[in-house]
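With one protein chain held back, the other chains of the complex are shown just where they sit.
Per-chain residue numbering starts at 1, and chain names A and B are given in the order in which the chains are listed.
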Amino acid sequence: MNTSSISNLADKAMPEPSTRKAEAPSARNSTPQFNVAMAAAGEQNATPVIVEAEKVDLFYGTKQALKSVSIPFHQNTISALIGPSGCGKSTFLRCLNRMNDLIEGCRTEGEVTLSGENIYAKSVDTVMLRQRVGMVFQKPNPFPMAIWDNIAYGPRLRGIKNKAVLGEIVEESLRGAALWDEVKDDLKKSALGLSGGQQQRLCIARALATKPEVLLMDEPCSALDPISTLKIEELMRELRSAYTIVIVTHNMQQAARVSDTTAFFLLGELIERGASAKMFTDPSDKRTEDYITGRFG
Amino acid sequence: MATAPAPLPDSPSPVPPKYQPLASSSAHLRRRKLASTLFYLLCFSVTLLSFFLLAWIMSGIFKQGIPYLNQQFLTSFPSRFAEQAGIKSALYGSVYVLCVTAVFAIPVGIGAAIFLQEYAGDNRFARFVQVNIANLAGVPSIVYGILGLALFVRALGFERSVLSGGLTLGLLVLPIIIIATQEALRGVPNSLRHGSYALGASKWQTIRRQVLPIAMPGILTGIILSISRAMGETAPLIMMGALTYVAFVPRGLRDGFTTLPIQVFNWTSRPQVEFQAIAAAGIIVLMTVLLSLNALAIFLRYRSNSRL
Partner (left out) sequence: MAMENPATSQIPVAGGAATLGSVAKNSESLSATRKKPLEIALFWIFALCAAVTVFTTFGIIAVLVTESAPFFREVSLARFFGEKEWAPLFNPPHYGIFSLVCGTFLVAAGAAMFSLPMGLLAAIYLSEYASPRARNIMKPVLELLAGVPTVVYGYFALLFITPLLQNVLESMTPTLQRVTGNPNLFPTIEVFNALSASIAIAIMTLPLVASLCEDSLRVVPRALREGAYALGATKMEVSLKVVVPAALSGIMASFILAVSRAVGETMIVALAAGASPKITLNPLESIQTMTGYIVQVSMGDVPHGSIGYQTIFAVGLVLFCITVMMNLASISLVKKYRHKYD
């Protein structure tokens, strides 16, 4: 395991929320490819760990799907989880906001901390947790209602009823997801009328509207065409300045393009993790090399 | 698209204080959780209530009717005296009528379903027939009684006979059989049909040797459910003038008849308490047959579902 650059960074102290206000515009307008090197090289050393998984084991019934996985995720970084189908990367992602709780017969052991708090502690409320850890799914899943109502759904749950306030959040979130200009005249139309790429950006906007700290993305582009994929990737680079993003992807070019660090999973185990630039050029594990050079998977 | 800034964390946030510790919960969140729990309890108790209602009905009827349920009750004709009354003619009548219903409705229903599912394709006629069948399934049974009265009893001259009754009920349950059979046929994977065609089988050979055997449990379920529906029907038979007092066993298709539910209806509508009690005894017999039929059908369906 090549974790030298990261293990130095044992700063697990709870960060002040104010430190998250990063230099928003800096990442924009530069090509994603260019950013990767920069990010991997310097930036991540500067940010504290926000989510950390420690020795996570997960069982479906008696079948073990994750074996002692430990990964720290740093603030304002994009981390990619890669690996062949069924390797447990999606399962691991769903551990981070306890979506696996919804699956019958699924049991998690180990610890996942969010800003130092164990999210699997008894006192933790999944409702509260999921407000702070948003998620975007593989297939766009807009609710069958108006675009506006889709975005306002989360804030409304929090008890915000004022239309003007909700309207602001809707606009803010849609702008944040780079969808505002395309839909601003159709906010009352059904979200199901949007194209696949637009639907996915709507789902991102919907997640942003609850103002999460961390955004989980489960193969967000696998159902999209290349142009929509590009848009989402650009969007992710922009969001990086304000959020911590964890993305599961099948697409290694995508992982190389957008992520700062990459973790490679195989058969429920974390094989290797490190700066993406290094992982994709000089992996230290033979199995990682085989996978990224396309010898299996 | 790059014109959109992403100043989310900087903008004045209308959301209540962010990033509270996970374990803490605001009053608002506690309210939401409480509402969720109460809602769960509401749903659960309503579901329980509906099962309780069934138990209530059953136990009430059982208590009333069980003292009258004996061999004499099953083997006697109706009588002016409650103690001597029985359901022999009603039992025979029900069986006769159901035989006519089954002989008519099962082949026609399966044939129609095969036509719609395997032959018709998706043209205007097929769509019309499909909507028509769905509608017929919802037409009140008494309307079928009116049709039976005008068509079988009078126009075709079958009189108020077993034949008329059976055919009327046959028309009534036809949509049920067709819908169930179609569902079963739809469940047969197309790869099987194509495999059979690829070996040079004709359409009918494919249907008979591949499709029907696989669809059989589903079709059987539909048949049983429709027979049990026909067995419990009262209104159309009363409408087309089935007799309510029959002290004989029908010997042919042209004979008059009564059926179990008609007998129950007749006894229930009498003012004497004893007759209401033997009505309960009649219901016990009726329900025993019906519920075992339905249980069989449901069992068949769940078994075939779990196998696929």
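Note that in this section a residue touches a chain if its C-beta (ideal position, glycine included) is under 8 Å from a C-beta of that chain, and two chains touch if they have at least 3 such contacts.
Remember, predicted model here, so these are calculated numbers, not experimental data.
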Write down which of B:Ala90, B:Ala215, B:Leu253 or B:Leu290 is the residue touching the left-out chain. B:Leu290
Based on the whole complex, identify which of A:Ser79, A:Gln131 or A:Thr288 touches the chain you can't see. A:Gln131
Where B:Ser76, B:Gln210 or B:Thr268 are the choices, the one touching the absent chain is B:Thr268
Hidden partner chain, residues of chain B it touches: 32-33, 35-36, 39-40, 42-44, 46-47, 49-51, 53-54, 56-57, 60-61, 64, 107-112, 114-116, 119-120, 128-129, 131-136, 138-147, 149-151, 171, 174-175, 178, 197, 202-204, 225, 228-229, 231-235, 238-239, 241, 244, 261, 264-265, 268-269, 276, 279-280, 283, 286-287, 290-291, 293-295, 298-299, 302
When the complex is taken as a whole, what residues of chain A touch the one chain not shown? 97, 99, 102, 104, 126-131, 134-135, 137, 139, 141-145, 153-154, 157, 203, 206-207, 210
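The working rule: only the chains that are shown with their structure count from here on.
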Chain A and chain B: spacing of chain centres that average the CA atoms, whole Å: 50
Help me check something: in the complex, which residues belonging to chain B touch chain A? 1-11, 13-16, 18-25, 28-29, 32-33
Given the complex with chain B, which residues does chain A contribute to the contact? 17, 20-21, 24-25, 28-29, 114-115, 117, 119, 121, 123-125, 127-129, 132, 155, 157-160, 162, 165, 168-169, 172-173, 175-176, 178, 180-181, 208, 210-211, 213, 231, 234, 238-239, 241-242
